[in-house]
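What follows is a single structure, and I will ask about it in a moment.
Apart from one protein chain that is not included, each protein chain of the complex appears where it belongs.
Our next item is chain A:
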Amino acid sequence: MPASPCVVPDSISRPYSVHEVDCRVKTHDWVNGEYRRLVLSAPRSVLDCEPGQFFHLLCPQMEGLQPYLRRPMSIYSYDRIRGELSFLYKVAGTGTGTLARLQPGEHLNIVGPLGRGFEIRREWRRPLLVARGVGLATLAPLAGECARLGRQLTAVCSARSPDLVMSTDLFRFFGAEVITVTDAEDNSDVKSLTLLIEGLIRTRGIDAFFTCGSARLLRMLQEIGARHGIGGQVAVEQHMACGIGMCQACVRTFLRDGSTFNLRVCREGPVFDLHEVL
């Protein structure tokens, strides 16, 4: 074990892999009517992260809104050269409610990087990303990684209405073929999507699914995957307390080799095999 002195880790990145640091807010803008993007100035120590991992955010305490526990949030982007880490989120409750009031120049305490991210297996040459809402934020850095590894990428982005579809420019920037579906256009239901995706399997040779953020989309992809022998990965969510693996709060049930068992979303996940999630 390291014989280092008892210090609060902040700047020296080795041998500790999880860091608690205060980061200055660089920018904090609305992306559309519902989502905000928070860009932090982050030290190099926390930027050894990967798509699918998350940080645990200490949302500010404000009058009337006092979130007590940290809030897990998946990485939207990270840039080691510029020293930036960003999150895309929807204001939905107490935690994101106070987070939304952070101003540029103020600081946010974060812990991370945490969890196990996506793995793009060698045999997965033509992955399909399917997500809705904030799930798109989690898949955005994965698109970058697919581009870096030379994968031919397709992304299906779902939303309630066309003005709420996010990350399409980013996905296109990474070379993805982007298809948007919305409730308003009546083409985002499971039946329409199944037809669309089975068509993409034929025309584009899709050989892996990645998804996040919707139980409905997960079930659909599990069913399509089972029919076509296609695997993949999913990033899941669960109520968390510690985020590190100590408290056993964030378990979900998984199926492996015919038997079920509990795994910690924060530790063994948040990314899991598509077909193991129950």
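Please note the rule applied: a residue touches a chain if its C-beta (ideal position, glycine included) is under 8 Å from a C-beta of that chain, and two chains touch if they have at least 3 such contacts; residues count from 1.
Note that contacts and distances are computed from a predicted model.
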Completion exercise
Looking only at "Alpha-D-ribose 1-methylphosphonate 5-phosphate C-P lyase", "Dihydroorotate dehydrogenase", "ABC transporter permease" or "NADH-quinone oxidoreductase subunit NuoF", the name UniProt gives the absent chain is "Dihydroorotate dehydrogenase"
Completion exercise
Where A:46, A:240 or A:277 are the choices, the one touching the absent chain is A:240
Fill in the blank from the handout: Touch rule applied to chain A and the missing chain gives residues 1-9, 16-20, 58, 66-70, 109, 111, 238-252, 262, 267
